[in-house]
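One structure is given below, encoded as structure tokens.
Selected chains from the complex are presented in situ; the others are not included.
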Amino acid sequence: MSEEHKKIIVGDRRPDGRALDEMRPITAKAGVISRANGSAHFAMGSTVAIAAAYGPRELHPKHLQDPVRAYLKYVYAMAPFSTQDRVKPGPSRRSTEISEVSRQAFNSVIFLEEFPKAGIEVFVEILQANASTRCAGINAASIALADAGVPMTDLVSSCAAGKVDGKIILDVAGEEDTEGEVDMPIAYIPRKDEIALLQMDGLLTLDEFKEALELAKKGCMQIHEKQVAALKERYVRVASEIAKKGPVRESAEEVA
Amino acid sequence: MITKIDKEFIKTLAREGKREDGRAFDQFRDLKIETGFAKNAEGSALVTLGETRVLAGVKLSVGTPFADTANEGVLMVNAELGPKASPEFETGPPKEGAIELARVIDRGIRESKCIDLEALCITPKEKVWMVSVDIDPINDGGNILDAAGIAAIAALHDVKIPKLDEDVRPIFGTNSGKLKLRHIPIPVTTFKVNGALVMDPDFEEEASAEARLTVTSVEGFLCAMQKGGESNFKTEEVVRAAETAYAKATELREVVKQAVGL
């Protein structure tokens, strides 16, 4: 990145009009895929993820079964039409790494020891990508796992801080992503105050890093609220349906 | 995922001329089509058919034509049956089911001649548009194939062709005009459930079916057919399925037309 590039943040105003510590609008909805045990739709601006969760269920192939705890499977994928250039279906090195660090972010919050030999599986798909897709995926997966009734100590929440034109900002997107200096996604577990995922690309001083970390944590707290609200809304919806017509199979929900 | 008892129940109903949700055998569930659903695709459509939801997205890129069709663009249809949409689907490269799904939809579109592939040629022998249609089932509530076929043709009708830069590379997000299409091929699948011919099954009915016949048609013509399933059809069943599918496609085509603004 050459030093003379045109500034994209002018006087603490970002290209899309946000303040430095402002997130993009968030929408979150639980229960959008009737065939999955749990599911969610999560959007941060124009980054859109859906997640389906299953489990605990019988695990195949058998050699993956762990005699003392459930096997947690986390698959992150991008829809072929989710980005500027078509994404070839099937795992890539990038998606393999994201799946792995995302799985690790959930590892400590799920009571895996309660389901020896079983599989708990989350499938995340990015329908539309505009930065922070792994964060949106984790946020959707959290809701989907809770919606599936998987016992967890807390919801995992994820967002990114970054550095653009020398300023630490929350939730990098658009031009900021392609032209910015740093992207730093984290996943956070509020109840335990723990960092469950942390990646950083770009040049940050130690002080900038500390500032970015605190900012990202604040972002995660906001997302956490949206996640909780989505789950509450889901319970209300299910309850009212049961009240209406008895405990029948539930109808499909809007994906978006 | 469906128990033996449920299957037997559905089959007994079918034999008696009934369906669990009270629909007639040739009655489709409510069809909704939302185009432009995936903003980073050049064209897209989300189709809802009862609980079934299928998303189709179209990406355009510039590539080299095949040597034997040097003046034609390239159409590719791909489908994944990923585990998010159903507990029965698995991760991994597409298996028979997903491959057949993609190929049946591909043939329905291709054989209807609805796309003028020659119009997708930029420079003969050198540069042509590559049109990738990706089918992405979100929720398998039964009859994914028909929903996917409708999503695919609706997504194609939604395509905005990008402008090209001086290196003949597409400029993402620009619009030089819509993809021109001549027809709206619609696949309609007839399932045989305990001998009864049923359309648009939910996933439990589909799991109870012993055979299926997909008939894709345009105005005036059948354009592609595919028999599947572990059992067979009598001749008169095939003929009846073709006739009913053709009639049903005429109905469904109106919904598509409205959704894509024709």
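Per-chain residue numbering starts at 1, and chain names A and B are given in the order in which the chains are listed.
Throughout what follows, a contact is a pair of C-beta atoms (placed from the backbone, for glycine too) under 8 Å apart; a residue touches a chain by one contact, two chains touch by 3 or more.
All values reported here derive from a predicted model rather than from experimental measurement.
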Subunit counts for every protein chain kind in the full complex: A x3, B x3
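The definition used in the following text is that only the chains that are shown with their structure count from here on.
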Intercentroid distance (Cα basis), chain B paired with chain A, Å: 30
In the complex with chain B, residue positions of chain A that touch it: 32-37, 39, 46, 50-52, 54, 57, 75, 77, 79-86, 89-90, 121, 123, 125, 127-130, 251-252, 255-256
Residue ranges of chain B in contact with chain A within the complex: 37-41, 44, 46, 48, 50-53, 55, 57-59, 61, 78, 80, 82-87, 91, 93-94, 132, 134, 136, 138-141, 172, 203
